[in-house]
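Notes to accompany the following structure.
One protein chain omitted, others in place.
A, B and C are the chain letters, set down in written order, and residue numbers restart from 1 in every chain.
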């Protein structure tokens, strides 16, 4: 038993961090926000329903292809199928970096499609793939679909069914005014009957293999937890950096116990989440994946809020990045297994014989 | 509208505080604990089920009569019936003081019996009265009965029924190892059929008036909230006193932000609870009484815990009074409307048309 | 302990209700929130109607042109206007609640005559220039400098979090006139005409995407010494006087609104099925208790303020104010978190009013003294704990 990352894993993670630093640094992030904000800013105030999509996609297709070339989407496809042949633990490390950088786009769905060979072009980033989840936690509406307008294909993941792949046009969907300026969202109402060419079975792009949605759903939950973990780590770094530098009452605010304790609490949240996210990547255990998502959601949301509190008024401005992390964290908490579902599953597991 | 206490109310409260200082100071409190602890201390460790009662009642009948003479029990009985003729707001003030002093005994039931003239002798403290509540929050077992062995009569309060008065011997009950060393508890199983002389109707001591349990239940909830409020205030005082005096790292621990914030949070809890407890005493509104109990429970338990944390290791000893407050607060949170019931009622009230 | 209102107070309430019922249907349509000029016009129109009906400056002293109402009447006014859905004070906020009362208390007769009537009649808009990017909770860091040059001050610096700066006629400005003085000494209060050369207003976008605030940049702006209220270097004390005018009523309207939101939330939950979840239901139940208590806490603070005033005091809410602020900022955030739990995925849609308000609620533990600072104040000033370091 050795929990630590291997040298290869470290190198992989560092490589991703470098790639993102080079291709999606803070300036690129803010440029993307400014591009997307033209529409959603107005949308937030006036009455017109203008989604981020309508104001120009937030997706940079060049960057998407670079991510594809770097192996982010084909990471777990076997080398024989042109993939990288790595496993979930490695995918989790890369997604943590993506979460840290606030990388926009339907990363989870594209990775699932690329690694399972479900959509041609997903593996190298020439196709963008998004997904629709099954029913919500109360048997209610499904969570919204992200980046629908930019997507070339949509995975339909419903527990207990095989995966279906639709073209975006097949969905009857209405744009929402997305909370997250970097993630355009659509509310899905159902299938569009008129011009529907019929759902293609899973294993499009020629291959006929049927894939159960259950496996992919679990992976989606875990990878989303990894994104949340990365965000929680980043907001902690931001809080610590600010607390070191911002002075009030003649010293850095980080010298005040109240601020120190907020920051320490953030570290406790992120490191606790990390331990179970990494473990779940190895065990791929249903119960542990629920724990990973639950604690990573809590860490991402809690750390973003505390980061905002440490930043004070500055954190409340659009120009600070804190709100982008908080909004994405809120969004991801509603996607791919909510707290209600995770807690119920974790409760039921307690009654199973060991 | 004037929320502040009147001068008469202040005088009444101050009088009670003085009485308790004279007759039930810290030394008396600890003597009572030591007396009761002979049995329960052993009980906490070995296997024998020895309740506090078996080891000698924690009730001082002399003190009880003095409380009766001071009008605590007959406070709300009309002057024409030999009572003091005051109202619930005044009762709340006295009960707050009793909670502050950690006064043991079935204060609520005795006050209800004395003020409504249900048990002869209750009004002047020559009779001790306890009570059984109706069903628990899940329709489950009733909360335990306190001071059963010391009681001369037992009120049975069941929502939707009239009050019944039993003699203690009529209850089939088993002693518990009470968490609170100053409050012996019995678990009630039902009525004892063999030697039961039948329940006397409400309005014993000759008067025949039937009293609905609903009114008395509401009053019991409110007065228990007042006891909790008093305890919350006292633990705050204890924490502040200790934080001022205890030194670590060359200065009083109260100069550390972490301790300051604990104490400030305690004040916020107790003052918020106070506002609604006092208001509920005036309005006697069902919804507001639930709010009063809920917030007073939270304040009493939360403040006792924080007081313990401020005291550090000292707070963990039997010799410190903190644990007595915490245990009593936990007990009272289970009595007379639990948080589950209060929250459900307060939720339902939101759906009522205004 | 008397929660019932007096006959006089009930009469005041009844009169107000009648007037509101008459006037509200005659109001023009609400302006576009992005159109500052239209908002100013709308808010000033409402102020003029209040003035004509005898409600302008309700809590101002009579000798300043106000109505000299008691804190309880002010409470009733705020409760009833919120409940009736009347316009909020809006662009009149700083003039009526901060700058005006300051001038009324500390201004010269000429200053009072010049500035107070236009505020009451809804003719002039004020904004507030107190906060600075570098001086959050710590006024020692206030850096906007004013250098005396004959009978003017030359002011250079910048202010932040200024509401309605785009349409304000005046700015109540705190400037540093003595850079050597410690902490809050060496600060002076000035009334700055917003059309003075050198004043630049730049909208400040918040995380909610709105432009409710602006930054104000001051580049060698010349302000007549006559515009100074109070003595030079005494601006902090002058400013503090303002606070007394809220008399515990600062959040009346908001708490009334929160309680309405809570009831609407329960209905929404009932409608979308989340009501069947005991955890969601009880969370709303607990919030009901929270906001009941906060309402009572307001009544208490107002009672204390009224009593203080009758005793010739300032009516500044003491302990109660900080206790309320700490609990309320927490409860408001919990309310909108609960709203998100009720909304589910719909909470991700900014077209949902509550989704947007959830974002705004994030400022409550920060603005007007972070919760951290408030805890310190409570610990040191109310509980008497030794000064933290």
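In this text, a contact is a pair of C-beta atoms (placed from the backbone, for glycine too) under 8 Å apart; a residue touches a chain by one contact, two chains touch by 3 or more.
Predicted, not measured: the structure shown is a model, and the values here were computed from it.
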Chains in view that touch the one left out, judged over the entire complex: A, B, C
Residue touching the undisplayed chain, where the options are A:288, A:306, A:321 or A:334: A:288
Given B:258, B:284 or B:351, the one touching the chain that is not displayed: B:258
Touching residue (missing chain; options A:33, A:276 or A:300): A:276
Positions on chain C where the hidden chain makes contact: 277-279, 282, 389
Residue ranges of chain A at the interface with the undisplayed chain: 1-6, 9, 89, 236, 240, 243-244, 251-252, 254-257, 259-261, 263-265, 267-268, 271-273, 275-276, 278-279, 281-283, 287-288, 290-291, 294-295, 340, 342-351, 354
Touch residues of chain B, complete complex, unshown partner: 37, 40-46, 49, 136-138, 140-144, 176-181, 185, 187, 247-250, 256-259, 305, 308-309, 312-320, 322-323, 326, 330-331, 334, 340
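Criterion: only the chains that are shown with their structure count from here on.
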Chain pair, B-C or A-C, that carries the greater number of C-beta contacts: B-C
Where chain B touches two or more other chains at once, by residue number: 256-257, 261
Junction residues of chain C, two or more chains touched: 372, 375-376, 388
